[in-house]
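Left out: one protein chain. Kept in place: all the others.
Presenting subunit A:
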Amino acid sequence: MIYDIRHVTTYEYESAVSFARCTLRLEPRSGGGQELISHNVEIRPRPAERNVRRDFFGTLTESVVIEAAHRTLRIDSRSRVSVSRQTPPRDAASLSWEGIRDLAFEATSLGPSSPVGYVFASPLVPVLRPVSAYAEASFAPETGILAGAVNLMHRIRTEFRYDPKATAISTPLDEVFDKRHGVCQDFAHVMIAGLRGLGLPAAYVSGYLRTIPLPGRPRLQGADATHAWVSLWCGAELGWVDLDPTNDLLVANDHIVLGVGRDFSDVSPVDGIIVGSPKQKLGVAVDVLLVE
């Protein structure tokens, strides 16, 4: 499938901003059944500097400096991506979770795709006993890793309430867990925290969902904004398998990956600092249209 994606981020400030330094991670990645065909980011006001590099996780990262005074910052990203993934069925056979835990721990690489980088607490995902205990209920001894993870994902989907107003970016994980509500980002973080609590390698994925569902299928939660889900290492054979706890499904061809990291802080699509207005209003609009 080929998608056209338009992702527009707009900051409106109460007073003039004299300087901004931003980090953009807006280019969909290639690999894992996804190919980037074209990509372009337009920024207004026009930046004084634009520098591009790949970060540790392989995400294309653009550093932008804006020196013109402005009241509105608009970042307009357009991408064309083709997606064709092999997704295992929900009940596919897999190694026991204990085996995965030991294999992940013994990895002999610190690289971005080595599972060992994803078994520890990260800036936004602490390891918390209650969350680990919650996850443990899905992983009886010798349970297959995939079966356990699918079960955990299903429980989060049914026991947590999707509520876009309930959380802010700064809502800590324990609060999300206690109140059992949040958005895609929170669900992904909770699931990651639970898996890591058991010593399992779980990564955070940011990306998009197609806006209009296939005929006869329900519209997915989170389709008009950036989305987030979980990637779990299931051994050398299955590799990294993506699970979307917000929609309780294994990621197939409706998802487009932007970046992978330990948690949101590694992959946030737009981040930065400004000098000027402390009062800001953020607008994000995402459209993902099927071309063919």
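Here are a few things to note about the model shown:
The definition used in the following text is that contacts are C-beta pairs under 8 Å (C-beta built on N, C-alpha and C of every residue); 3 or more make two chains touch, one makes a residue touch a chain; residues count from 1.
What we mean here is this: contacts and distances are computed from a predicted model.
Of "Mannose-1-phosphate guanyltransferase", "ABC transporter permease", "TusE/DsrC/DsvC family sulfur relay protein" or "Circularly permuted type 2 ATP-grasp protein", only "Circularly permuted type 2 ATP-grasp protein" is the UniProt protein name of the chain excluded from the display.
When you scan A:P47, A:G197, A:P245 or A:G259 for touch with the missing chain, the hit is A:G197. Residue A:A107 is the one among A:A107, A:A166, A:L238 or A:A252 that touches the chain missing from this view. Only one of A:P89, A:P141, A:P215 or A:P278 touches the chain withheld from this view, namely A:P278. Along subunit A, the points of touch with the absent chain fall at residues 9, 11, 18, 20-23, 51, 53, 55-57, 63, 105-110, 114, 116-117, 119-121, 123, 127, 129, 132, 168-169, 183, 185, 197-199, 225-226, 265-266, 268-278, 280, 282, 284.
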